[in-house]
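My questions all concern the structure below.
Heads up, one of the protein chains got dropped from this complex, but the rest are sitting where they should.
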Amino acid sequence: MKLNKSQIQDQNTKSLNSIEEHFNFTANILDKKGIDVNAVIKKLQNLKVAIPSWALGAGGTRFGRFSFFGEPTNLEQKIEDIGVLNALTHTAGAVSLHIPWDIPEDYNGIKALANSLNITFDAVNSNTFQDQKNAKHSYKFGSLSNNSKDIRQQAIQHNIDVINIGEKLGSKSLTVWLADGSSFPGQNNFQTALINTENSLKEIYSNLPKNWTMLIEYKPFEPNFYSTVIQDWGTSFMLANACGDKAYSLVDLGHHLPNCNIEQIVSTLMYKGKLGGFHFNDSKYGDDDLTVGSIKPYTLFLIFNELVYGMKNNTQNPDLAWMIDASHNLKDPLEDLLQSLEAIQEAYAKALLINQTELKNAQLNNDIVKCQEILQDAYRTDVRSLVAKARINLDRAINPIETYRALKVRNELIKERGKNSIATGL
Amino acid sequence: MKLNKSQIQDQNTKSLNSIEEHFNFTANILDKKGIDVNAVIKKLQNLKVAIPSWALGAGGTRFGRFSFFGEPTNLEQKIEDIGVLNALTHTAGAVSLHIPWDIPEDYNGIKALANSLNITFDAVNSNTFQDQKNAKHSYKFGSLSNNSKDIRQQAIQHNIDVINIGEKLGSKSLTVWLADGSSFPGQNNFQTALINTENSLKEIYSNLPKNWTMLIEYKPFEPNFYSTVIQDWGTSFMLANACGDKAYSLVDLGHHLPNCNIEQIVSTLMYKGKLGGFHFNDSKYGDDDLTVGSIKPYTLFLIFNELVYGMKNNTQNPDLAWMIDASHNLKDPLEDLLQSLEAIQEAYAKALLINQTELKNAQLNNDIVKCQEILQDAYRTDVRSLVAKARINLDRAINPIETYRALKVRNELIKERGKNSIATGL
Amino acid sequence: MKLNKSQIQDQNTKSLNSIEEHFNFTANILDKKGIDVNAVIKKLQNLKVAIPSWALGAGGTRFGRFSFFGEPTNLEQKIEDIGVLNALTHTAGAVSLHIPWDIPEDYNGIKALANSLNITFDAVNSNTFQDQKNAKHSYKFGSLSNNSKDIRQQAIQHNIDVINIGEKLGSKSLTVWLADGSSFPGQNNFQTALINTENSLKEIYSNLPKNWTMLIEYKPFEPNFYSTVIQDWGTSFMLANACGDKAYSLVDLGHHLPNCNIEQIVSTLMYKGKLGGFHFNDSKYGDDDLTVGSIKPYTLFLIFNELVYGMKNNTQNPDLAWMIDASHNLKDPLEDLLQSLEAIQEAYAKALLINQTELKNAQLNNDIVKCQEILQDAYRTDVRSLVAKARINLDRAINPIETYRALKVRNELIKERGKNSIATGL
Partner (left out) sequence: MKLNKSQIQDQNTKSLNSIEEHFNFTANILDKKGIDVNAVIKKLQNLKVAIPSWALGAGGTRFGRFSFFGEPTNLEQKIEDIGVLNALTHTAGAVSLHIPWDIPEDYNGIKALANSLNITFDAVNSNTFQDQKNAKHSYKFGSLSNNSKDIRQQAIQHNIDVINIGEKLGSKSLTVWLADGSSFPGQNNFQTALINTENSLKEIYSNLPKNWTMLIEYKPFEPNFYSTVIQDWGTSFMLANACGDKAYSLVDLGHHLPNCNIEQIVSTLMYKGKLGGFHFNDSKYGDDDLTVGSIKPYTLFLIFNELVYGMKNNTQNPDLAWMIDASHNLKDPLEDLLQSLEAIQEAYAKALLINQTELKNAQLNNDIVKCQEILQDAYRTDVRSLVAKARINLDRAINPIETYRALKVRNELIKERGKNSIATGL
């Protein structure tokens, strides 16, 4: 299914006047505060967030999975789904593939399809946390960290294969999420596991094409419940340094211990020029993979404050690979992703409203009350009309979810794909 | 120091037009959504939050305390400080005393002073977590839970004394925060400590005047680091039930384990008619006692959603004793309290914007996306002009902190009290 | 496969002398301390822990499952597996069935088999967290708490069916673990969900046969990631009280927020006569379902201290339903269960060594150092020879795991069942 501009614009007509009015009102207030609203809008227009291919079907937990209807059953349909998101928002202009779930059968066809929907290929993701049919070795006891050289080699080769697939599609980076670790004290020798991992990553790194980056994810627990080899940003950062200039850390918002100050980690990595990518989601307890901004929107704003600051001040840091990484257990995945995209744009917009000069001055004066007022002034501003304006400028939907529902997209997908289609993935 | 209306109105003139404009714009939008804006404003005007007497001086940590200037040195000055807050906001119309830090020397004088500033006497707080000079027994190993009958009796009598003091001032409730617990496994017999506590509370309860309530606070840890007798809402609820109809649980936002869903506790207690009071603050790690809304404003909003729902639907639950309980280690305490009051009003206003009928319908349809949209629509609304309007209607400050600063209140207090005055308390 | 006594005794011969020597040495020391070693041994001999039928196959996480070999493929084989555990330990003399995974086809056959292995039928477990094939309604949005009366009725009826199955087998209690909750703020009305749950539980309760108990489990999160209807012991306790005398709370060690003092909860529930059952496992992060005692053995000991105290002093509390509830993702499930059984016996034995009179006196004297010394004296004692002695007395294995390996049980099971057999369940 493909949405075209006129469908979207028809839906926009209802609320166009009121949103323009709201925008003008807000822009006027911001203007008086000295904020360059056009510059903000432009940045919102330029934001591109990759959609992971596995997020288009229903997710689940270890206690089971409730299926959803009209799920995409192959890579083409996944890209079409992202096309719908992109048609509505212009923010979803990239896809992040997961190998082996998404190996293209017809590279040219896939590229042409993506191209027709203005979708580019973002980071490719390897998978060494599950065994694949016909695999020679099992990753039950680890992959890149495994004690067995053969198993490590299989995992390294898989990553190289993923790079090769990505290269054919135009990807420019490889994301390595390593589930390796242990569930019981004594199961692993921490140092051996770390050394093996470092060496494996270096070998993968040596196969990285020019202009590619390698993004190293970290996570404290799950699926292993005692230790994880790359348990925190410090370990990821250390490994990225060991690999070289093209290796970076990747921050997934759900991959931290309780109460962790994530925004400070973001800031440190950017200062060191080592923040490569970002996985957005939200969580209350662990790696809950909930809709972005659904639980702790203020933390998201604080993170964007660091991102905005870093993108301006840390020229040593590369452009970030932005991605949503959520699991859609209960909601329509496409609606869930639209809510996530909206939350990202909202947090980004609000962070752009922070008067950095005033903030700096208040900080220098130790005027903590003022510092808080400045952040909260930006945060309390209703920026929905700004985000909508950015979409209007690009012929996108004022209200993506309403439009999605009005156009009965899910019904259409069910018609096309059948009710009980199931997406590949977890 | 006392602020008068004209001082405040002078300050208001600068921004009156723009805030009225903002209010009208927002009210118009809300009106179209079917929201009775006047009713919202009225509720905001009627909110009264007690200021704890100990919050007017600088707080500290176990690593030390950095003093602040112009702190109130006696109860009269504390009430004057609250008078300043109330003059600016009309929300701070009550004081919550802590005994023995705030025993009045001249009851009539204190009452007259409070009355002149439109300040009432909210819950009185007992203190059995510290030893007082000349006390016969030490609370080092517990108070109401102590193995020694004499020590328990001293603590019970102290609570009765506090009730008597409160009665003379017009208070209607006693808040019991019990630090009792243990720092090492084996130190306490849990059952004995619980039984002692239950019996002590019952004895205090039996001394409660008619029309009084007893509020039982809970907290998982600190100052004891292994166990706390009243460790959670379940224990508090159980004890309140054991005492009788006038005993209730009190929720302090910082008194929960990591990741706890506090709003659900609030909802359960209101449903059972057992939520008696509320201590507002914010925290990231433990009982951090930070400014309300400074860390997790969305959680605050969700809690207010439950409070608004309960106040409407749970007629079995009494009127709540609202209080701020924060520790002002770094900021000017009065500015900090103004930020807290603002955050409470903001969260309350946003919760009042939730369309409960629509929400109920979306819930019945399992339309989770819609449920989230409804909450976020309310939360994303910029309600600052509503909160300001409520204050304008009451001749209060449009922007309390700006006015406080413009009127150089702290300088005046320093002049009056001297630079190095120190408040009684922790 | 069935182990017979002579096989086990053959294995015991190797270490019999040295273990008897160790036992005598330890018993002598304990005797001098005034401990009745024979009484301890007798209690260890009498302990019976139920094995959940789902724990006999390999578990997994949401990221996948690595299969194990020779898993039981039907209820008969599951009971045979427990028979192996019981033959080795005598502690595993009960099975806890999970319906619908374990509905017997031949009740008499199953009963006869269990009887022949000295296995009784402990609590039966209902499942309303997954949809079953051919089910009319889905539990995607809740079961006992669902807004739909029809769905609640289906879930209630399922519980009644489970009771009926249990009754035919000789079970005496029903365990209700309710996954119901929400993953997003606003998704549920907390009060409605609680009321629905209370009413549903009452209806199930009204169908409870005489002499049966209903055990209500609680859990803070997972599979729902924002709220869970029965989130903590307080809610479980409240619901058990609402249902009646035969309703109790069930504590699963993994179902608590970080840092929670579980032993205090155990103590409170026993004091109130409302602790009905116990699910043993261990965890570092969440509901990790690891081998009992593998992560926090001292906490396990402290919990057993409360259990031992409560079993002696709280006659108002019923006999407990003891059960292991772990997930065996990496280890041989039978070996894992043997380690769990050993850890439970060890913690129990150590708790039985605590001199309660001395402890009480030290507590009354506020001699915290002494209290800790008393607990640590018991904990630091090497009780393995006591636990082994209890098994020797019952013709069981001195070292169950060594014997299991020496007798090549897993190989036999693979021969019987085939390598790639898969157990029903998650």
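Which chain is which? They are A, B and C, in the order written, and residues in each are numbered from 1.
By definition in this document, contacts are C-beta pairs under 8 Å (C-beta built on N, C-alpha and C of every residue); 3 or more make two chains touch, one makes a residue touch a chain.
Just so we're clear, the structure is a prediction, and the values are computed from it rather than from any experiment.
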Query = Considering the whole complex, which of B:P220, B:G277, B:G310 or B:P400 touches the chain not shown?
reply = B:P220
Of A:N115, A:S206 or A:N259, the residue in touch with the unshown chain = A:N259
Inquiry  = Tell me which of A:A179, A:L201, A:I374 or A:I401 is the one touching the absent chain.
reply    = A:I374
Task = Spell out the interface residues on chain A facing the chain that's missing from view.
result = 140-141, 147, 182-192, 194-195, 220-221, 226-227, 231-235, 237-238, 257-261, 263-264, 267-268, 270-272, 298, 302, 305-306, 309, 313-314, 359-360, 362-364, 366, 368, 371-372, 374-375
Key: Absent-chain interface as seen on chain B, which is shown   = 59-64, 66, 129-131, 138-141, 179, 183-185, 187, 220-223, 225-226, 258, 283-286, 288, 290-291, 294-295, 327, 329-331, 426
Note = Absent-chain interface residues of chain C come out as 22, 25, 29, 258-259, 261, 284-285, 291, 293-299, 330-332, 335-336, 339, 346, 368-369, 372-373, 376, 379-382, 384, 401
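In the analysis below, only the chains that are shown with their structure count from here on.
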Key: Gap in Å, rounded to a whole number, between the CA centres of chain C and chain A   = 40
Key: Distance from chain C to chain B - Cα centre to Cα centre, in angstrom   = 42
Request  = Indicate the residues of chain B shared as contacts by at least two other chains.
outcome  = 258-259, 261, 298, 368, 372
